[in-house]
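The structure is given below, and queries will be raised subsequently.
The complex is shown incomplete by one protein chain, all other protein chains being positioned as in the whole.
Letters A and B name the chains as they come in the text, with residue numbers starting at 1 for each one.
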Amino acid sequence: MAKRHHMLALFNNFDEVREAIIELKVMDLREGGVEEMRMTSPIPHPELEEVIGARPVLVQRFTFTGAMLGLICGFLLTAGLAQSMFSVQPQGGKAVIPIPADLIIMFEMTILLGVWFTVFGFLFGARLPRRRSHLYSRRVGEDQVGLLLEVLDSHYERVKNLLWQHKALEVMEDS
Amino acid sequence: MTIKNMIENWAQFRKSGQVGDEYYDHADYRWGMVIDLDTCIGCNACVTACYAENNLPVVGKERFGRGLGMHWIRIERYWQTGEEGEKKTRYPEQGAQYIPMMCQQCEQAPCEPVCPVAATYHTPDGLNAQVYNRCIGSRYCSNNCPYKVRYFNFYSYSETWASPLEQQLNPDISVRDKGVMEKCTFCVQRLRRAKNDAKNENRLVEDGEVQTACQQSCPTQAIVFGNLADADSRVSRMWKKHNMAYGHREDDKQQKTERGYRVLEELNTEPSVIYLERIRDENI
Partner (left out) sequence: MEEEIRNDIKWAQINRDVLHSMASPRRSYWALIGLCLTVVAIGVYAEIHQYHTGMGEARLNRPQMWGFYIANFIFWVGVSHAGTLLSAALFLTNTEWRRPVYRSAEAMTSVALLTAAIFPVIHLGRVWDFYWVLPYPNERGLWPNFRSPLLWDMVAIFTYLNSSMLFLYYGMIPDLAISRDNASGWRRRLYGWMALGWVGTDRQWRNFRKGYLLLACFLLPLAVSVHSIVASDFAMSIMPGWHVTSLPPYFVAGALYSGCAAIITLFIILRYTFRYEEYLTLPILDKLCKLTFAIAMIWVYLNLIEFSSAWYGHDMFEKEVLIEKATGPYAAIWWTMIILGIGLPFSLLIKWVRRNMRVLIFISMLINITMWLERWMIVSPTLARNHEPYSWGYHWPGWVELSITFASFAWFTMLFLLFVKIFPSISMYEVKEMLYHRRHVSDRLLRESGSDRPLTVEK
């Protein structure tokens, strides 16, 4: 297996990183060499994500599953518990399984599980929680845009030069 | 399992529970009461009897004045006042009018469904039961009771029965501690004993076999209590005589001799206690 280099290049702003990304992309399409490319930024930048190559986000599927699960659980909880009382209780002219009252619990449970599953979906999609790699700069949280690259040994020097050409402020490596 | 149980018994569980569509269709007992206001003299004997029978605490003058009294049955007194300029009362010779007020054991009780822990529920014999051990004291039931006949133990009253007074406590019924809601039970401990006795002898409780404490002590016998499920019982006959039934409205009255009414019946609580109107001069 060919040796790979992991590196993080820091840029001053999105416009500079954009140029670098496009050039790296073109190089990668022509002859390969860039195994992985990620941008890390202080704010989200949907347009640049498109350039890098957006992948589908699956959070909404989690949300939907959670919401449906909540709806069903809500009903089973209320209806199930109403008839599992030590004595089944008709009360005040209301049925043992009262639909209007159950609907309210179902509504709340839909949201409760929906919210939790959304958060789980996000954690799953974003691959969190995880240990922070050494390739990280606190400047990314501040005002610099980083480019995380995994490069084959054969292209290492070229990529590095390319990054410097595009006004990279710093290139950190961890091989 | 519960899901199987639910599917099998769906129709039963979905019974609306309102009068005419009840969960307990074929119960042997349905306790009911008639109070004749024409005979009531407001002597408070029923209240005293209730205190003795049901271990009700005496809260003292100061706390009673604050509205913390624990009388499960109370004699309410009303004076009729006329409009401004008219004669002050229509029946000055009658003075105050009395109405003994206790838990009406509503068929569609507003207090029941609001309890968060299901400490109050409807028994098969039509009682509005209060489970002291289960009560957590949210007091919602009392707020939602239009008759305000639910009483809350705002304090622990065990000191009320300083020795040797505890000797007079009724052993058939518990002494409630602070933080618990309580109310008239139609002397459920007596009903329970009568039902058990009857069951041992393989029969139903006979009419007149069981009396509530208030009924027992009423000098004018204004209170009649019995089993409404038994069409021949005295209380059933009186309900019929005054054209009263669950689902009945005051508009349904046919003749002047029908004196029955239920308090606040427009709220659709369907009480099991009916009152017979006082006979007034104009009725004669």
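Keep this in mind: a residue touches a chain if its C-beta (ideal position, glycine included) is under 8 Å from a C-beta of that chain, and two chains touch if they have at least 3 such contacts.
Since this is a predicted model, take the numbers as computed values, not measurements.
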For the chain not depicted, the shown chains it touches: A, B
Among A:M27, A:I72 or A:A101, the residue in touch with the chain that has been omitted: A:A101
Hidden partner chain, touching residue among B:Y147, B:F225 or B:Y246: B:Y147
Touching the absent chain when the full complex is considered, from A:L69, A:L123, A:L152 or A:L169: A:L123
Interface with the unshown chain - residue positions in chain B: 63, 66-69, 74, 76, 78, 101, 110, 113-118, 134-140, 142-144, 146-148, 151-156, 178-181, 264, 267, 269
Chain A residues touching the omitted chain (full complex): 12-16, 38-46, 48-49, 52, 54-55, 57, 59-60, 63, 77-78, 81-82, 84-86, 89, 91-92, 94, 98, 101-102, 104-105, 107-109, 111-112, 114-116, 118-119, 121-123, 125-133, 136, 138, 140-143, 148
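Operating definition for what follows: only the chains that are shown with their structure count from here on.
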Distance from the mean Cα position of chain B to that of chain A, given in whole angstrom: 63
Chain A contact footprint on chain B (complex, rising order): 2-3, 5-6, 9-10, 12-19, 22-24, 106-115, 118, 120-122, 270
Complex contact set, residues of chain A against chain B: 76, 79-80, 82-85, 87-98, 101
